[in-house]
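Shown here is a partial selection of chains from the complex, left in place.
By letter and in written order, the chains are A and B; residue numbering begins at 1 in each of them.
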């Protein structure tokens, strides 16, 4: 056990191992090197050795590996950022636990509830929290404002949460299950975080598919969730809306409502119209949230702490996703089953 | 049979009989006298003779009656506006049919689908359409813009329609069934009109009731409707929202969305906040729609025509309301049953 996450001096630069150097991983490498204060990329891992070496070559003092465990053993590595495909997360997390390294794990924690539960049990055996899950909306300025307002109680208890989640167009490999697993997964985490309630049931309604969607894809979908606090949450998930990337949320409370995600910024009058442009992808909309998420993780890790969403959140959301996918394919309301919440995560 | 609706000269002033002189009826009397061009209130009816006479006294050449049939027999009466309680509508409609008088009937057409069907059959026997139903949102400038845009097809086929319907506070006599029968009834008509589709099923989800609502009232409610064109429609109905009267709708189409009902008008900066005021009741929000509705009815009637929503619309919405109320009390999705649409209403 290295455990240097806890003992490292506050002023030291954090040496980060980035696992996975695809689009997301490479972006995190750039972020840590050029945007984040207090951290550097000490090593990268990719099953594709060439890609790993190419990324490492652009970073001073960065070593390329193909084996995550070998990389974690390096004295340069203080913390791990997992950005590999979801199926590889469980093994990487267990390896990081064996070195007691702090982890920022891109969502999903793992691809299903059973594997997420195994990770949860492994962290319970470790006896302390080491993992932050990459639910970056919790670091978005607008969501943070909404959370702050709800927490004041000024508007009373939240009764409903209306959500819109729209992408310009889906990639060729997108499936109807990914609406839930890759997109609504964010609203599931946001719901649990904003309301501080667990989701208990999911229903999915499907209009006849949009002509803008590829043949055979059930797009859009309308997801309705119920919580153990008695709130109703609806999500329009629409991955071929054609006009932009748009994420909106409105919390309806006992004495008022609060809405985020409206169009804003520069307003142009021209040719008979007023208005503005819409972001075209999630990077434009959430770039600051990613920056803030990684900086918060680096800062907490340098202080020897774990903050942000953890393994319980990853597990609970995985269970809701499973219920959501079943709800759509079986055309009925499906209840969510969770194990009892361990004391470590209360 | 008088039938003078058809034979009257275009330039004559329409003599209107207003049945019911409560809040709504008295407002229609004022509207016809002070706002509407080409019509006058020739007679009023109320079971409360004193109230009828008091209203008639304020209008030149207006006679007070307690019996609708006697009033309809008057030579001064060219057309009938029914603003009595819903339970009295069926009798008044049948009487108007016997005199072949044009009618503007406040919503609901009748309180349930069975009685609405009887009215429909009576109009079928009459052989021509005589009734416009008071679904005044079809005359609201914003809804008309939304309808126009959808009709161009520029955004593609509508896939979803999200609706918000909020009142400051419910009156003491309000019941959980009235959420559907008195409020969502408007969204039901709007859905059918905007999409030109019938509603086929209704589901109602209820969060734990708001602390702002009276004890025992299920408020707010979340209504999800399906249409025979494959669209999904959701309505937040929230009659104790506390902050204002607000009606919003967003149509989600294949290539874009269109939203009406956002706050607008004068924007004030003061004391740390920017924003504007919210209408406090439906009259402030829809006054122009009522004015336009009555003027359109007067103009059409003077031309010997019937335009606007008719008996079929009143019947279809009554059937959806019944399904909605059952859906809430039985906690399940309920399908809507309609008779075949007669040729007269195609």
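Note that in this section contacts are C-beta pairs under 8 Å (C-beta built on N, C-alpha and C of every residue); 3 or more make two chains touch, one makes a residue touch a chain.
Everything quoted here is computed from the prediction, not taken from an experiment.
In total, how many copies belong to the whole complex of which 2 are placed?
Whole-complex copy count for this file comes out at 4.
We adopt the following convention: only the chains that are shown with their structure count from here on.
Please report how many Å separate the Cα centroid of subunit A from that of subunit B, as a whole number.
45
Going by the contact rule at the top, pick out the subunit B residues touching subunit A in the complex.
156-157, 159-160, 162, 203, 205-208, 210-212, 220, 222, 224, 226, 229-232, 234, 236, 238, 241-243, 252, 254-257
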